[in-house]
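For this view, one protein chain was removed and the others were kept in their places.
Chain naming follows the written order as A and B, and within any one chain the residues start at number 1.
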Amino acid sequence: MSGFVLNIVRRGTYLDSVALMRLSRGIAAMPGVEEAALMMGSPANIEIMTDAGVLSDAGRSAGGGDLVIAIRAESEAKAKGALTEAEAQLDAPSSGDGSGEAWAPRTLRSALTSLPDANLALISVPGDFAVAEARKAIRRGIDAMIFSDNVAIEDEAALKQEARELGRLVMGPDCGTSIIAGTPLAFANQVPRGTTGIVGASGTGIQEVTCLIAQMGGGISHAIGVGGRDLKSEVGGISTLMAIDALASDEGTKDIVLIAKPPGADVTAQVLDRLSAGGKPAIICLMGSEPLQIPDGITQVYTLRDTALAAMGRSDAAMKPPAGLARNGGGILGLFSGGTLCAEAQVVLRDAGQKVRSNAPVAGIAPQSDKTGHLLLDLGDDEYTKGRPHPMIDPGVRDASLIEALGREDLAAILLDVVIGYGAHDDPAGHVAELVDRHRSDAGPAIIASITGTEGDPQRRSSQMARLEAAGLYVAPSNAEAAQWALAALDTG
Amino acid sequence: MELIEKANQAALERLLTGDPVLIDVIPAHEAIPALEPGMILHAGPPIEWDRMCGPMKGAIMGIAVLEGWADDLGDAERRARAGDFDFHPNHHFDAVGPMTGMTTVSQPLLVVENKTFGNRAYCAINEGLGKVMRFGGNDAEVLDRLRWLKDSFGPALGRAIRSMGGLPLKPIIARGLSMGDEMHQRNVACSGLTLRALAPALADTADDTAELSRALAFIAGNDQFFLNIAMGLGKAITDPMNGIEGCSIVTAMSRNGTDFGIRVSGTSEQWFTAPVEMPDGLYFPGYSEKDANPDMGDSAIVETIGLGGFAMGASPAVAGFVGAGAASEAGHFTRRMGEITVTENAEWTIPAMDYLGVPTGIDIRLVVETGLAPTINTGIAHREPGIGQVGAGVVRAPMPCFTQALTTFADTLGVS
Partner (left out) sequence: MSDKSTLLQGPLKVINIGLESFARDLDAQGVQTLHVDWTPPAGGDAKLAALLAKLGS
């Protein structure tokens, strides 16, 4: 304890001991300072400071109501510096803005104490945990939307059975898109409110249909995602049936649209029955399905575009392909980020008599392993997204395939989707355009794209379209029309 | 499980309807008839001499000299090692004690009676700050003060309390919360309120003004005077919760400086222990974490009833002890503890948090699920015996106590 001791006493100054201890710690950590004490001069504190060897006679004279600033430093200069700093900190005004870190609850249970009238839990935790969280929600009277995938189908079935008993709606697992009461959830677009209600087992299917309806001047009452496996017989369409009932009794909904993959016969029958029982006009699009025996009041359509047209009561012809598309034969390569958009393109090409293969084939389409036929790839499929983000979030997933395709002279057309809206990448068109600018060749294929999105989306559909067109892409008004334009590229010019 | 929810509701009903009243101060051998000479009650779960930390050993040596069971400190240590003393947790004898928590036959104990259920709990009188036995102090100054507490202050305090017909404690806590106390690290308001309530009775029943003055000055000079009363209160209202089948609520949390232990209603008397953790805190000048003893004391009973770290929102100044936290974040601690508790105490509210009741009823299921261990506000003792308090801070209850408790608890219900 050989250092230089310097004390100041502020008479009649009370400060809280914790505040003082925090100040002391900072001052004691200054270079050259051996020990620092800011304490009220109570007898117990005087004893502590004496033991610490920081008191001079000045400090020892302090009483219980006096503040002692006591420094021991290696030199007088260091001690004075520390003292000046201590006084400056004592006199500095508190920021006092209470801008501490915001509190976030750790559990659903605790969140409900802060937001007791919550009505929806949006769940995107890893699949292993998603069902448990959803179960907590429905047991507390809250509906659930489960974005997470990788949930065992038995768990999904059990969860939905319990939800049905509780009267709770469970959207998902693997539900990418819903729009409830005008609010887009997860991957969804800003569309006007209107009278069409949608039940969809597919996220991009819902997105394309809602956006096309918006483009045609219509609107959506609600779009209820149910998850890709809801209509499998193991689950039995529990959520789909509940969603149909909900829309049937919703005053704002005038007609009901169902978008899904073709379910098993038993589930299909139940769904058709339920749509009939609801008494509202219904449109079903079971992607890739054959024509079904359909009760009155229900219309079956085969593409997402036709779904939107039917909902609007229209039958517009497709937009003519622009001039200059024809490439005198060759193949079509589709690189899709949206699974249902890939499926729709398959249906369009298949129904035009083309031979098509895919990693995610619909009925009548060959597997990718076939050697011949146009290739339509769903890049959101598991094989591409293991350990990587979905291409709607990270369009870079498509880069390598696209660059390679741009140089191929055996291709007539490259078919792309660009999906915008909440959840999606903030400039997917810019990403594609930049790549095309850099890698395209004059002899290369026509590049045909469509944009799933609206003017209300954060990325703005018109800006995205302008960017693609500036890069020389052909931008069709819908995904189905883009596929038709690709057919035109096969023509002899 | 419905059985658990019902059991927990029943337990909370008992906790919240408790009516703790400070009724007396009496010698330990009267309070606890089973307490015999040579028996030393200590804080925390059971522990043998060899595993005790420095301050605990120091306190035991001091108390043995004080009781006349050893000639001097060295003799006391030899006897302790030779097994001459019986060590037991305070909790096994309806008692609690802060830090080392020494309780032996001749000491004066505060008596808190839970009027609703008729049970009593005991706690020694707080010795004040500085060198004290609860931090392992054992020199002449420490022992002299304890003798004065036994011979003069304790009896005087007992007379005063009896003459008042007892001092109801719940209202004092309620007011203290609105005055910035959380009842573990900060008892300034409650100590003052208690002095205000006791002073006339102390004067009425005093027979020597010099001793009266000394008694008043002793209380007035000790910001933590109320802590031991709050601890007795905590023990008195948690004991009726014990032993309810299927109840997953914690009934005690306690540390002996080596192990942290908890007890759970549904598993009754069983302790679930794990090594104590080091507090994260601020140190008095001249000391640092190198000097600190691990977490110690029965005082975590106040967290068990929703005070201390659980009531941090009432006491923003104390929040600073965790280091980086801003005073404006004090409420976060209370909200966090709300994630592991079953309910809020409507009688003990925090004005600055829109009169949120303190989070009450620690459910071991919620602790394990959230991974949020109870936050405990604590004093920090020097690791060497006889030096005393060197700082204060915050410490977390070790998670293994709760995971073990959960597994055993599940066993009692036939769930595995």
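We take it that a contact is a pair of C-beta atoms (placed from the backbone, for glycine too) under 8 Å apart; a residue touches a chain by one contact, two chains touch by 3 or more.
Owing to the predicted nature of the structure, the values given are computational and were not obtained by experimental measurement.
Undergrad: List the displayed chains that the omitted chain touches in the full complex.
TA: A, B
Undergrad: Among B:V318, B:L366, B:I387 or B:C401, which residue is in touch with the absent chain?
TA: Of the listed residues, the one touching the omitted chain is B:L366.
Undergrad: Using the touch definition up top, pick the residue from A:V9, A:I27, A:M40 or A:I180 that touches the left-out chain.
TA: A:I180
Undergrad: Could I get the residues of chain B that touch the absent chain, sorted low to high?
TA: 1, 4-5, 248, 363, 365-366, 368-371, 399, 403, 406-407, 409-410, 413, 415-416
Undergrad: Which residues does chain A use to touch the chain missing from this display?
TA: For chain A, the residues touching the absent chain are 104-108, 110-112, 114-115, 117-126, 129, 132-133, 137, 141-143, 147-148, 165-169, 180-186, 221-222, 242, 246-247, 250, 252, 422-423.
Just so it is clear, only the chains that are shown with their structure count from here on.
Undergrad: What whole-number Å value describes the gap between the mean CA coordinates of chain A and chain B?
TA: 49
Undergrad: In their shared complex, at which residues does chain B touch chain A?
TA: 128-130, 282-287, 317-318, 320-321, 325-326, 328-329, 331-332, 335-336, 338-339, 366, 369-370, 372, 391
Undergrad: In their complex, what parts of chain A are in touch with chain B?
TA: Residues 16, 18-19, 21-22, 24-25, 28, 35-37, 39, 44, 47-49, 51-54, 70, 98-101, 103, 105-107, 109-110, 113 of chain A touch chain B in their complex.
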